[in-house]
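The complex appears here without one of its protein chains, the remainder shown in place.
Naming follows writing order (A, B, C and D), and every chain is counted from residue 1.
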Amino acid sequence: MELFVFVCAAVMVIVGALGVVVRGNPVHAALSLVLTLFGIAVLFVAQHAEFLAAVQVIVYAGAIVVLFLFVVMLLGVDRAEDLRTDSLAGQRPLAVVVGLGLLGVLVAAIVSGTDAVITRGTGVNGATTDSPDSNIVQLARSVFADYVVAFEVTSVLLVVAVVGTVLLSRRRAADVRPEGSRPS
Amino acid sequence: MIALVVQPTPMWYLLLSAVLFVIGTVGVLVRRNPLVMFMCIELMLNAVNLTFVTLGRQLNDISGQTIVFFVLVVAAAEVVVGLAIIVAIMRRRTGVNADDLAELKG
Amino acid sequence: MANLLWLAPAFPLLGAVIMLLLGRRLGDPRSGWLATLMPTASFIVIVGVFADLLSRPASERQHVVNLFAWIPVGSLQVDMAILADPLSITMALFVTGIGSLIHLYAIGYMHGDPKFSKFFLYLNLFIFSMLMLVLGENLLVTFLGWEGVGACSYLLISFWHTRNSAAVAGKKAFVTNRVGDFGVMIAMFLAFSALGSLSYSSINEAAHGGTLAPVTATAFALLLFLGACGKSAQLPLYFWLPDAMEGPTPVSALIHAATMVTAGVFLMIRIAPVLAMSYHWASTIIAFVGGLTALCAASVAVTQNDIKKVLAYSTVSQLGYMFMAIGSGAYVAAIFLMITHAFFKALLFLGSGSVIHGMNHEQDMRRMGKLRLVMPITAGTFIIGWLTIAGVPPFSGFWSKDEILLYVYANNRGLYAIGLFTALLTAYYMTRQVIMVFFGEAHWNDHSNEHGAHGDFIPHESPRIMLIPLVVLAGLSALGGALQLPFNTDLHFLGRWLAPVLEESEAMHFGTQEYQNRYLLLGIAGVVALVGIGIAVAVYAKRVIKPIEPRLLEQAWYYDAAVSRVVSGPGATAFNSISWVDTHIVDGAVNGVATLVRNSAGVTRKAQSGFVRTYAAVIGLGAVLLIAWFAWRSIA
Amino acid sequence: MNSEPIPFVGPSIQWFEISPMLALLAGALLLLLGGALTPQWPRGWYAAVSCVTAGTAGVLSFFLWGDVVNGQPTTLVGGAIAFDRFALFSTITICGSLVLVSLITNDHLHREGQDAPEVYGLYLIAAIGGIIMVSANDLVVLFLGLETLSLSLYVLAASNRRRGESEEAGLKYFILGGFSSAFFLYGVALVFGSVGTTNLGRIAEVLANEQTIPGNDALLLVGIALLLVGFAFKVALVPFQMWTPDVYQGAPTPVTAYLASIGKVAALAALIRVFVVAFPSRMDDWRPAITVLAVLTLLIGSVLAVVQTNVKRMLAYSSISHAGFMLVGLEAASHRDSLELNTGVSASLTYLMLYSIIVIGTFGVVSLVAGVGDSATSLDDMRGLSKRRPVLALGLTVLLLAQAGVPLTSGFVAKFGVIQSAVNSGSYVLALVAMVSAVIAAFLYLRIMVSMWLSAPANESPLKIPIASGLAIAFAVVVTLVVGFVPGRLLDAVRDLGQFVS
Partner (left out) sequence: MIAFPILTMLVVLPALGALVVSLISHSRLEWVKLAALVTSVATGAMSVWMLVKFPSGSAGFEFVSKHSWISQWGISWHLGVDGISLFLVVLTGVLFPLVIAGIDVHHDQKPYLAWLLLLEAGVMGSFLSLDLFLFFVFFEIVLVPMYFLIGGWGYERRVYAATKFFLYTMAGSAFMLVGIIATAVLARRDIGELTFNVIDIAEKANFSTTTGRWLFVAFAIAFAVKVPLFPLHTWLPDAHTEAPTGGSVILAAVLLKMGTYGLLRFGIYLFPEASVWARPVMYTLAVIGILYGAIAATMQRDLKRLVAYSSIAHLGFIVLGVFALTHQSISGGVIQMVNHGVSTGALFLLVGMIYERRHTRQIDELRGLQHVAPIFAGFFMVVMLSSIGLPGLNGFVGEFLILIGSFDTARWWVVVATTGVILAALYLLWAYQRVFHGEPDEANSSFREVSMREGLLLSVFVAIIVFTGIYPKPILDRIEPSVKALLEHVEQRTTYRQPQVIGEATK
C-alpha cells in the first residue's frame, strides 16, 4: 500500500520538479511547483507527518505559489523564456556535470550510509509512531521545549521579512528627495 | 500483490529527495528568470524537508518534523524578501533576466 | 739618529698637507721652493741615519722604528713600522736625493702652469709614499707606499687631464698596476696564513730557518713578482709605461725612470731569502721575463720618434736587465744598476724635458736636430747620460751593466746573449736619439705652423734652475761606477754595505771560472757598446746605411694594440652580456613574477563574469568536489 | 487520546545571559515601531538609538564576560545556546562593529537623503542573527540565525535604490545565498540523520562514544561537507567567494562594511564553533579540506585583488584573503592538542575582531571619498586624498598598513597570532603560503597609498569629515595603533577562547 502511495507521489514530485525546470513560461513553472509541493505533502502524510502535510499545502501551495503567481502577473513577466539554447557558453554542460556529480555523490552516500542511520537511531526524543500523543501534540512539545529559541528566532525572521519589504518598496520619490528635507 | 509485500525503505525517500534536490540545483543553473530560479531554490528546500521528515521518522524523532516546520517559515520569509527584491528590480527594468544583471564583474 | 727615521716620510707628508691647505696662497714659485725643501730635509735625515748605521758593526745595521699599531686583530698584528737597514737606506738615499733634484728642476719646468702648486702637492705625496714603500718594515706598510705611489703616478700622469690621452694613460697605469697588486695581496694572505706575520724580518727568518716550505716560498715569490711586473713594467704588464709619458717630464724622470718603477726590483730584493728558498725554476722564470722584456723594449726603442717614448722603452729594457740580474741571484748588481740607472735615466729625462721645454713642448725628434748649438749645457749633460747608458767605459752604466752580465753569464749563456744584444741595441738607439736631437741639421721649423711658434723659431736653453740638476746628475752618472768596481773585492763598496741584508742570498761567484775571465767579459761589453754606437752613427749621421724601422717595432710588436683590442672587443662584450643578463634575466625573473601574478589574475577574473548563474555553477562545482572528498574519506 | 497528556515543562530561560540579544531586539522594535508611527526624526537620532542599543548590548556582554571568565561555560535555554568566552567575545565584537557601522551609516544615509529607521532596524536584527550564529549550540538555531542575518543583508545590500549596482548586488546575493543555504540545510539534515541530534554538544558526545566503521560515516561526512559549503559561502572562501566582490562593490558602502565585519565574524565564528565543538572526532577528515580552502582563499584572494581598479572591489578581495588567514587559525586548531586548539581558535577570533575594526574604518573613509551617490569608489577617486584631507589620508594609510600586516599595527598582531598558532601545530607550509599571500596583497594596499599620496588630486575640492564618521574612523585608527603597540590586554583576554561549552 505505502509503495503505491510512494510511487504516485514520487512521480508527482519528479514530474512537477522537471516541469519547474523545463517549462519556459513562469506561470507554468509555478503550477508545476504546486504539483511537486502536493507530492511532498503526500509523502509527509505517508510518513505520519500529517500536520506538516497540512502546513505544506496551506503555506506553500496556498501562500507562496500564489505569491509567485501574483508577482508574475504584477510584473507581466509571463513571457516564455527560450530554453532551447543557453546564452552563457558552457553553462549547460557545467550544469550537467554539477547535477550528475551531485547526484552521484549524494546517492553513493545515501546508499552506503542509511544503515548507519538505523544503527544509530535510537529515538533520542519521544517516539513518533508508538506515542500516546498525536503528531501535533508531539510537535508542539518539541517546538516549545527543545526548539523554543528557534521558534523565537523565526519570529525575528518574519520581522525581517516585513521590514525588508517595507524598506525595499518605499516610494521611489524618497530616493530623489534632496538631502535634509523630511520624507513624506 | 507486490505492492503489499514490498515496503518502500527510508532509503527510497532519501534518494527521491536527493533527486529532487539535484533537479532544483540544475534548475538554478539553467534558468534565467529570477523568479523561476527562485522556485528552483524552493524545490531544493522541499527536498531537504522531505529528508528531514524521513530521517526523523527513521530515528523515531519528532524533531525532524519540527525542523521542517521552521524551514517552512524560513522559506516563507525568504520568498517575501526575495520577491521584494525582484519586484524592486523589475519595476526599474521590466522583463530583466538574471543574465542581464552583470554590470558588476571582474 | 736612526730613531728620527720617521722624520724622513714625515717631511714630504707635511709638505703635501701644507700644499693642500694653502698651496694656492703660496702661489707659483714659493710653493715649489717649499715643496723642494721637504725631500731635501728627508734626504738630510736619511744621510744622518746612513751615518748612524755605518757607525755600527755590520751585524747590527738594522733599526726598526715602530710608529703605532696599525691593524691589530687577533693573531694578525700589523704595525705602522719603518725599518732602517742598508737596503732601505740605499733606496731612500737616492729616492730623496734625486727627488730633491727633480723638485728643483720642476720649479723651472712647471713655471706658469695654472696648477703649479697642485703639481708639487702630488710630488711631495709621491715622495712620502715612495719612502713608506722602501722603508716599510712589513709587507703591508710597503703595500701602503706601493699603492700610494701608484695613486700619485695616476694623478701625475693624468695631470693635464684635459688631454684625453693623458686621462686614459693615467687610468691605464693604475688599472694595470692593480693587476700586479692582486699578486701582492695574495702573497700577503699567503704569508699570513703560513707564518702569521707580514713583517720582512719574520718572513726572511722563516726562509733562512727553513720553516717555509719551498712550494709556499715559490708561490710567494712568484706572486710578488707578478706585482713587480706591474710596477716595474715587465712583460706582460709593461704597456702602461710608455703611455705614462703623457705626464709632465719631471714626473717621467722621477716616477717612471728613477724611483717608482724600481719598486718591483726592490721588493724582489727585499724578499731575496725567500726567492733563494724557492724552487730554482722560479728564479729562471724571473730572469727570462726580465731578459725578454729588456730585448723587446730595446727593439721597440729603436724605432720610436717621440723623444720621451725612446727613453720610456729604454727604461723598460733597463728594468728588464735588473730582473735578469735578480733571476741570476745578482742582487747587489741589480741595485747597482738601479742606482746608476736612477742617475742617468733621470738625467736623460730631465735633459729631454729641457729640450721639450726649449722647443715649446715639441716631442717629435724628427723636428729637432742641431740643438747642441742652442742649448749647449743640456746637450753636454745629455751626451754624458747617453754614454753612460750606452755602456761606454768608464761611465757608471758600463760597470753596472757589466756586473749583471757577469752573473748572467754564469747563470745561463742564452740569457747572456740576450743581454749582450740588448746592450748593443741600447747603444744603438740612444746614439740614434742623440744624433736626431742634437746633431744633424735643424728641423725646428718644419711645418711648425701646427703649433704656436711660427716663422723662424729658435729654441732656447732652459733656465738655470733646470740646468743645475742636469749638471749634478751628469756628474753622478759619470762617477757612479765608483760604488762597485769589479777589479777586486775591496772595491765592492756597495756589496759590502749591502752584505748584511743580502750575502746569504747572493749567488757568489768570486773565484769561479767565470769570475776569473771577467776582464774578457768587460772587454766584450765595451766593444758591443762601441759597435752599437758605430752602427748608429753610420746609419743616422753618415747615412751610409739605410735606417731599418719596421712598422712592427714602431707599433711595439702590436702588443698594446692587441691588448686593447681584446679589452674593447671580447672583454667589453662579455661585460655587456653580463649586465644584459642582470637586467633581462635576473631582474626579468623578478618582474616576471609580478607579471605572472597579474596575468594569472587576469585569467582567473574571467571566471568572475558577473553572471549569477556562473557563480552558482562554480559554487555547485565546489560543493561537488568537497562532498566527493568527504565521501571518499568515508569510504576509505 | 487514550491516556492523560503528559504535563508540559518548558525549558528554563536565563534572561540575563541572553540580555544582549534582548537589548538589540528592544532597540530594533523601538526603531521600527517608533519610526513607523512617528514622523521623520531629526538627523542622527536613528543612528543614535542604534548606537546606544548596540552599546548597551556590548556593555551587557562585558558584564557577562566577567561571569564566564570567573565561572564555567554553560549552555542556555535547554542547551540551544552556548554561553562561553567564544560566544561572548564574538558578541562583543559584533556589538562594537555595529556601533561603528551605525556611525558611518548615519552620514552615508544623510548624503543620500535616505535616512530611515528600517535600515538601523535591520542592522540590529541582523546583529541578533549574528549573535545567535556565534552562540548557537544547535544546528537548527544556527541555521535560523544565519537566515536572519542573511535576509537582512540581502535587503540592506539592495537598499540603495538610486544605484542599479545596489539592486544587482542584492539580487545576486539573494539568489546565491538562498542557493547555498539550501546546501547548508541539507547538511543539517544529513548530520541530524546520521547522529540523531542537532545539538553540537550531543553530536560531539555521540561521535566520540562510537568508533567509526568505514562506510558508516558517509551521511555524516557528506553532511559536514554540505555544512562546510554553506559556511564557505557566507565566509566567502574560494571557490565560494564569487558573490563577494560584486556584492561588496554594489552594496552601499556602510553595508559593505557591515558585511565585511559582522557578516564575516558571525559566519566564521559559527564555522569554527561547529567544526571544533561538534566534529573534533572527524578532524582528520575535514582538516585537509580546510587547508585546501585556506590556501586557495589566501592566494586567489590576494592575486585577484592586485588587478582591481575599484577600491571597494579591491577591499572585497583583500577581505577574502584575510578570511584565508583566519582559516589558518582554524587549521591550526584542528590538530589534536588542547593547547594548539586554544591558540588557533583564539588567533582566528582575535584576527576577526581586529580585522572588523580595521575594515570598518577603511570603508568609513571610502564612503566619505565616495561622496554623494556613493559612486566615487574607483582607484582614481582616491588620488590626491593627501592633499584634499591629509588627516583622512593618514588614517587610511594606517588602516591599510594594518591590513598589510606592518608591525606596530593591530593587523600585525593578528597575523602574528595566526602564524604563531600555525607554527605551533607544525603547519609551516600553510604559514608560508599565508605570508606570501600577504606580500602579494601588500601590493594592492601600496597601490591605494600611491594614489593617495603620490598622484595629483583628481578633484581639489576639500573633503569635510562629518562628526559621526570622523569618530568611527578615529576610533578604528586609535584601536589599530594601540593594539599594535600594547596588545597585552587583548592577548590576556583571548587566551582561553578555545574553552567551549560541550
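Note that in this section contacts are C-beta pairs under 8 Å (C-beta built on N, C-alpha and C of every residue); 3 or more make two chains touch, one makes a residue touch a chain.
The structure displayed is predicted, hence computed values, not measured ones.
K.L.:
Of the chains that are displayed, which are in contact with the missing one across the whole complex?
P.N.:
Touch partners of the hidden chain, whole complex considered, are C, D.
K.L.:
Sort through C:V168, C:L491 or C:I535 and give me the one touching the missing partner chain.
P.N.:
Per the contact definition at the top, the residue touching the missing chain is C:V168.
K.L.:
For the chain that's not shown, point to the residue among C:I186, C:A417 or C:V563 touching it.
P.N.:
Hidden-chain contact among the options goes to C:I186.
K.L.:
Out of C:V64, C:A194, C:I285 or C:V531, point to the residue that touches the absent chain in the complete complex.
P.N.:
C:A194
K.L.:
Pick from C:N3, C:N66, C:N576 or C:T595: which residue touches the chain that isn't shown?
P.N.:
C:N576
K.L.:
Among D:W45, D:W65 or D:F416, which residue is in touch with the absent chain?
P.N.:
Of these options, the touching residue for the absent chain is D:F416.
K.L.:
Contacts of chain D with the missing chain: which residues?
P.N.:
Considering the whole complex, chain D reaches the absent chain at 401, 406-408, 412, 416, 419-420, 423-424, 428, 431-432, 435-436, 438-439, 442-443, 446, 450, 453-454, 486-488, 491-492, 495.
K.L.:
Extract the touching residues of chain C with respect to the undisplayed chain.
P.N.:
68-76, 115, 118, 140, 143-144, 146-148, 151, 154-155, 158, 161-162, 164, 166-168, 170-171, 174-175, 178-179, 181-182, 185-186, 188-190, 192-197, 202, 205-206, 209, 211, 575-576, 578-579, 582, 586-587, 589-590
Just so we're on the same page, only the chains that are shown with their structure count from here on.
K.L.:
Go ahead and note the Å separation of the Cα centroids belonging to chain B and chain C.
P.N.:
Centres of chain B and chain C (C-alpha means) sit 97 Å apart.
K.L.:
Touching two or more other chains, which residues of chain D qualify?
P.N.:
Chain D, residues with two or more chain partners: 140, 144, 147, 151, 154-155, 158, 161, 171-172, 175, 179, 190, 193, 196-197, 215-218, 220-222, 245-246, 307.
K.L.:
Please output the residue numbers of chain C that touch at least 2 other chains, ranges allowed.
P.N.:
Expected reply: 605, 608, 610-614, 616-617, 620-621, 623, 627, 631, 634-635.
K.L.:
Show me the residue ranges of chain C that touch chain D in the complex, using the header's touch definition.
P.N.:
597-598, 600-602, 604-605, 607-608, 610, 612, 614-616, 618-619, 621-623, 626-627, 629-631, 633-636
K.L.:
Where on chain D is chain A touching in the complex?
P.N.:
Of all residues in chain D, those touching chain A are 1-3, 5-6, 8-11, 13, 25, 28, 32, 39-40, 43, 77-78, 80-81, 110-114, 116, 118-119, 121-122, 125-126, 128-129, 132, 138, 140-141, 144-145, 147-148, 151-152, 154-155, 158-159, 161-162, 190, 193-197, 202, 206, 210, 213, 215-222, 372.
K.L.:
What does chain C use to touch chain A in their complex?
P.N.:
Counting only chain C, the residues touching chain A are 611, 613-614, 617, 620-621, 623-624, 627-628, 631, 634-635.
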